[in-house]
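Here the complex is missing a single protein chain, while all its other protein chains stay put.
Up next, chain A:
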Amino acid sequence: MAFISSGYNPDKPMEGRVSDIGPRHFGEYLPPVIKENFGKWDYHEIIEPGILLHVALSGDKTYTVRAGTARLMSVTHIREICDIADKFSGGYVRFTTRNNLEFQVETEEAAKELKAFLNDQKFPGGAYKFPVGGTGAGVTNIVHTQGWVHCHTPATDASGTVKATMDVVFDDFTDMKLPAPVRISMACCLNMCGAVHCSDIAILGIHRKPPLIDHKFLDNLCEIPLAVAACPTGAVRPSKVELDGETYKTVAIKEERCMFCGNCYTMCPSLPLSDGEGDGIAIMVGGKISNRITKPAFSKVVVPFVPNEPPRWPTLTKTIKKILDTYAKDANKYERLGDWANRIGWERFFEKCDLPFSEHLIDDFRDPAYYTWRQTTQFKW
């Protein structure tokens, strides 16, 4: 391999340097019909799952075909997307917030033709490349984080749990038969880079064992005061240990105070907390972000722990499917999952979804916990 220079000269890093220019202006990438009718749209319709029609005040129409993707994608795959866009949608393509693809076409026939084409593209293993769907009262693509593919703190994988889950709820991606949209999100640790705390259904990686302490290396790799300050519960304090006749400056951890958040590890690589048996997933439900009918709401933990069962996480996916199916059967039209649970009562939610209630589901973290306890005698048997 010969090093190919871009023109950058390491001896004179400032020479010809361009910085702080930000993104390109989005206006350069709008398809003509979008550009012409910018801010002048009249209404939209979902023609069939995965196909949207937008009609402008001018009478102009544009059809959108929406397809799911794994958000981790190769350059080969992106080139394939480009080929499709060049062939069908004038060389324009859009990614949605939830990692779906969208292509604009001019007619309903073209949209249906594109839908059929996209649904024909398969990987050698049999998976769809660009399954069309993700509109209306269904499940759309799962937003997720890095997991074991690229992060240092995950308690579970992200791409794998998402693939396994989407396989199980695939029908709800390609159809619109739920009472309301269901947004599933996935984050592989409590940092929630893909924050899932307000999703209809959330898959959240959690650790359950306090950090290990790499005493011999800690003081070399970490600033002890930073590690101490990082702990939200004050579980970490400076300490000394004798090992092999030598004294090391290190930290001690009050284990009963640890809530397994991994903040100390973020500040100090000598405090790893991953563990094959200890790590797994919490399932949260009932959050939403839209203001429609009811207010935005946080997700609630309804299953405190399911073990990591790679590659297909059967307990996780079975539980999600059960919750989704119970909701689909029981909820009213337009009622989001959390609104349904609020209406029937959470005690009823556990009963109907066949989920056990345990002490781990009673909040004990600081003040907000209090607002989740019941301060009334109005409850259901």
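The rule is short, and it goes like this: contacts are C-beta pairs under 8 Å (C-beta built on N, C-alpha and C of every residue); 3 or more make two chains touch, one makes a residue touch a chain; residues count from 1.
What we mean here is this: contacts and distances are computed from a predicted model.
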item: Undepicted complex member, UniProt protein name, chosen from "Sulfite reductase, dissimilatory-type subunit alpha", "PepSY domain-containing protein", "cytochrome-c oxidase" or "ABC transporter substrate-binding protein"; value: "Sulfite reductase, dissimilatory-type subunit alpha"
item: Per the touch definition above, residue among A:Val65, A:Leu114 or A:Met176 touching the missing chain; value: A:Met176
